[in-house]
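For chain A:
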Amino acid sequence: MGFKQYDKQTFIADSAAAFASRRITKREFLRRMGLAGIGFSAFSMAMLGNTRPFRNPGLVSRANAALPDDQVKFLKEVGGQFKGARIRYTSEATPPTVVLNQIKNEFTDLTGIEVEVEIVPLEQVLAKATQDVQGQLGTYDLYYLDQSWVATFAPDCVDPVELYNSNPDLAMPGFDWDDFSEPLVEGLARYNGKLVGVPFDIPIFVLMYRKDLLEKHGIAVPTNYEEFTKAAHAIYDAEKANGVFGTGLQAKSGHYSLECDWTQAVWGHGGSIFRPDKTFAGNDEQGIKGLEWYQDLLTVAPPNSTAATWDGQFQMMQSGQVALVQSWDEFFPGLDADDSKVKGLWEPAKPLQSSVGLRSVSEAGFGEIPNLGHQGGSIMGLSAYSKNQEAAWIFMQWACSKEIMTQCTLAGGFAPMRESSFADERVKAKAKVMPGTTRHLDIVKWTIDNVMASEPDMPLWAGLSTNEIPTELGKLLTGQAYGGSAKACMDAVAKIVDSKVKEAEL
Partner candidate 1 sequence: MAERMEISIAGDGSMRRPGRLNLRHILSSEHPLPWLFPVTAVLIAFGVYPLLYALWLSLHKRNPVTRLSVFDPDWNWVKILGDERVWNAIGNTYLYTGIAIFVELVLGLAIALLLDSDRKGYGVLRALMTLPLVVPPAVTGMMFLLMLDGSFGVLSRTLYALGLWSPAYPILATSSTALFGILLADIWQWTPFMVLIMMAGLRALPKEPFEAAAIDGASATQAFFRLTLPMLSRIIALAVLIRGVDLFRIYDYIKVMTEGGPGTATETLTAYAGTIYFKNADFPYASTIALLTLILLLITSAMFIKIFKVRF
Partner candidate 2 sequence: MAAVTVRNVTKSFGDLQVIHGIDLGIEDGRFVVLLGPSGCGKSTLLRMVAGLEQISSGEIVIGGRVVNDLHPKDRDIAMVFQNYALYAHMSVFDNMAFSMQLKKMPQAESKKRVEWAASILDLTPYLGRYPRQLSGGQRQRVAMGRAIVRDPAVFLFDEPLSNLDAKLRVQMRTEIKALHQRLSTTTIYVTHDQIEAMTMADVIVILKDGRIEQIGGPLAVYDRPANLFVAEFIGSPGINLMRGEVAAENGAPVVKAGGITLPLPQKVAVNPGQKVVYGIRPEHLRPSGNGVGIGAKVMVVEPTGAEIHIYADLAGKEVCAVTQDRLQLDTGDEVRLVPMLDRVHLFDQATGKALVA
């Protein structure tokens, strides 16, 4: 043991501290890390070069370290019965899943259950999960289900609360179902009265703005859609010479991100996607107003917005290209990352108010909830066709337990699902400008509790929201069709959507 473990640790820690306080250069830091024999691990990545907004795990304790004793005992004893089982979970690379993938071995340490997390892009998750349920193959034990698919997969998942109550032998002590944020359970996980899974991820629209730029030009933080437009134009006019745009959009044609932007624009202008009679409402007066508002924003956004998804939008924000964005809260920790050009310059704010008033749930269709905070949450669902259902169920309870969920939040700075995580002292301690910051979470919690919106719950929605609607929107926004007329585009979408709904006999 030449270079003693202890020495190594102190050396790393010292180097890191030195680097953090800019006493040594990056290169010197990397050299020292190399000397320490760890190469460039997560730590140096966190310090040096990140693309992921949430990727700032910091140095926190082991995930299981603070797990209550009764839960540890449960995992060891009950989970231990399924030692050797291998369960599989397919998911998009959302922040909680990525963290979960990193810490899953701690679960294996306790139970002996092997966990495989298959991370693939969003639509592949859909296709793979669809294939799995179509053939009832049982390839996956756990599904990642985007909220827009919940209706589709409702029949294929086991209701977790029912399972918890009906099978006390496998129920994790102290799980505390009531701790889950009520709007999330209702808005994300429940379909037709059935709980399809456990809320697992909740990116939600909030307003984010460049404090420095707004102050520089004496512009107040916008609170509604009209003010947002005005502020975006003003900044664009003043800063375009510096390559700074008013806003940045995730307007990639044919992509779900565009649909999200559009949906929020429609809701914010008093519209909705569907009417109670299940016809498409995007082409009514409010809907068109919303779309026209969005078209106008494109003129002050980087032209590349029409090729950008959330990924591109985040790059615009992180590189300092845009000043005002209403988008996913989960970008926020990345904006405070060390490699961000705008560290500490962004501030979160409540989502924009609607000056015309929102449409009520009863005025919309398919369980759609028009509101100010568009969410793209997802749930973890337990497959009804799983061949290792018990083992998977135990893993699901571990992954969704208070402590582990809090740990995930701590690791990535993204919004938690549980009230207790929001209140956790460790989480609160990170509410400052730092990698993996949680300083936006107050706003996020307010948004979830008060103005969280939900897209329609309907089996066709997965297709409509990722194909038909954003494709036609893309035609409009990139000038392929409709000659810039929002009305023409929305009428065309209405025709397509209505015929699909009719065809499906919904």
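Inclusion criterion for the candidates: all candidates are chains of the complex that A comes from, given by their letters.
We adopt the following convention: a residue touches a chain if its C-beta (ideal position, glycine included) is under 8 Å from a C-beta of that chain, and two chains touch if they have at least 3 such contacts; residues count from 1.
Because the structure is predicted, anything quoted here is derived from the model rather than measured.
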item: Result, touching chain for chain A in the complex among 1 or 2; value: 1
item: Of chain A, residues touching candidate 1 in the complex; value: 123-124, 126-127, 130, 133-134, 152, 252-255, 302-307, 312, 315-316, 319, 321, 459-460, 462-463, 466-467, 471-472, 474-481, 504-506
